[in-house]
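Okay, so here's the structure we're looking at.
For this depiction, one protein chain was excluded, whereas all remaining protein chains were kept in their positions.
And then chain A:
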Amino acid sequence: MQSPTPSTPFKRRSLFKGTALGALGAAGLPFAAACSDIESNNGSTQATEGFDFLPTHEDWPLPVQPDLVGEPPNHPSAFTSYPEPVQAITDLPSGTGSYELTVPCWGTPPAQDDPYFAAVSEAWGGTKVTLRQGDGMTYGDTAVQWVKADEYGDGIQLFNYMTGSFSNFQETVVNSFYDLTEIVQGDIAERWPLLAALPTDSWGQAVWSKDPDDPDTAGIYAIPMTYSGGQGNGILARTDLLEAEGLAMPTTVEELLEVSRAWTTDSRWAFVGLDWFIGQWFGLGGIDGWNWDPEQKKMVNNIERPEFTELMEFRRTLWDEGLMHPDAPTGTLDAAAMQEAGQVMFTQDNLVRWDDFNQKVKRGEAEGAVAPLPPLAAKGRTPIVTVSPGIAGWTFLNKSLSKEQVEEILDVANWCAAPYGTTERQLLEYGVEGTHFDFGADGNPVFSTPGVEIVKNPVNYKAFAQVDTFLTGDPDMVADRFEYNASIQQYIVEPPFQGIRIEAPAAAKAAGTTLWDQQQDIAFGRAELSSIPEMVETYLDNGGEEARQYYTDAYKAVYGEE
């Protein structure tokens, strides 16, 4: 390498010194300026009811009545036979605009040139809404960047749980998305009768305030998704294998433990994962773990209660006794496939898989049967089933759209809100007859392979709100699910913060992330049960107490001083 000559005018060493001095100088600038405390990300509380600017609710009479009548939203009504669909919207608007809507997609994104999209577009009046599919597994995190960079097209669908990825969702909403208040407030039944028929609570849950402390700055910033309730997740058991082994479906936590011990061998296990769902088996519910304790008159976190130790002891027993698959801590096992193969008895899952599994069996693609465990409790306590009725999420529109464009998209949303028993819903839900589905011998629609890939599985226009939802599909499955829902009603516990949306302070969220990691350490034998008090103390000292105060204030704001 050639040496620089002494006369080299450019000395890199000098450059480093200069750079370092420059950096120090730049760093010093802020100190010279007046400094203040960190005030952002301190959480926000938003009432979601009691507004006078919401759309005036006007019932939209259902064209067909369900076969089984439940108690919505936690116990939805059901159709055990497919009704003759009627057209919900006869006066179609004519749309000419083209829009891009960002939606999550789990699995392979459907081809956009499929006849489904053309048929739907034509049916709702010509407006073209192209779906921009994002990977559902990482959607929440990447959506943060899309929204901040304004690279989500004309609208974006976000499910409730995804909002946790935003450091300050309230600030994001009021700064990034279209304020729909002027367009949808009051009587909208003439142009959008189906949107007017959505529950008022749905629209209330689409409200944010520019200034969380000033209710007068509140507005409607999204089109709400469907309002629903009941138990969405559960523990599915292979009932055929239980029966073959002469084991009974467990009805208590203790019985579950015994069944698990009887089932597990060197090559098959009771579980591959059991964590987020089972707090309720030990009476642990609440929002972010917080509940109001009327005896102590204070907000108490689940981890401070003795039942939490019971929960951790139970989880640790599963691990220590080898009832959990030894690679379960990796979190990479395909629990559904393993259950299907008979390697695993119980899976923690969405109850949609109950239907999926049994459909597979009917198609001859799998053998056996699954069913959810009933509500369980330990030590003779009464079981609880925690539910959270509300909307699943929102469709946010870009604030750069014009009023006319927003109205055109609302036309589409209104069309998509048509419920079961309408031709609109049939097209949305099942696609084009002969291409995506055909009617089976029992008169119910049966998906073809393209129907499953293009229409059934991906999130698409179905995610817009429906006026009402029902249990539908395979009659046997519908009847089983309806019966199950009926059986758990007596145990249902509503969340403590109805009518209010709370975004916890960032410090509490960060502490909660580590708290979960610490629980996993104990459950998988990497830390001792005796470390629970230390874990609780660390959490409370690093954001937990701040969260307690925050939730206490929110609770008192709703229920008053008790």
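Annotations for the structure displayed:
Basically, a contact is a pair of C-beta atoms (placed from the backbone, for glycine too) under 8 Å apart; a residue touches a chain by one contact, two chains touch by 3 or more; residues count from 1.
The criterion applied here is as follows: contacts and distances are computed from a predicted model.
From the set "RNA polymerase sigma24 factor", "Succinate dehydrogenase hydrophobic membrane anchor subunit", "Thiamine pyrophosphate-dependent enzyme" or "Putative aldouronate transport system permease protein", the protein name that UniProt assigns to the chain left out of the figure is "Putative aldouronate transport system permease protein". Shown as candidates are A:455, A:507 or A:554; the residue that touches the absent chain is A:507. Among A:74, A:133 or A:172, the one in contact with the hidden chain is A:172. Across the entire complex, the residue among A:151, A:517 or A:553 in touch with the chain not shown is A:517. Within the full complex, the residue among A:164, A:342 or A:495 touching the omitted chain is A:164. Checked against the full complex, the candidates A:71, A:243, A:258 or A:327 give a single residue touching the omitted chain, namely A:327.
Think of the hidden chain as still there; on chain A it touches residues 1, 3-4, 6, 8, 11-13, 16, 20, 23, 26-27, 29-31, 33-41, 141, 144, 148, 164-168, 171-172, 175-176, 266, 325-327, 329-332, 506-507, 509-514, 517-518, 520-521, 524, 526-527, 538, 542.
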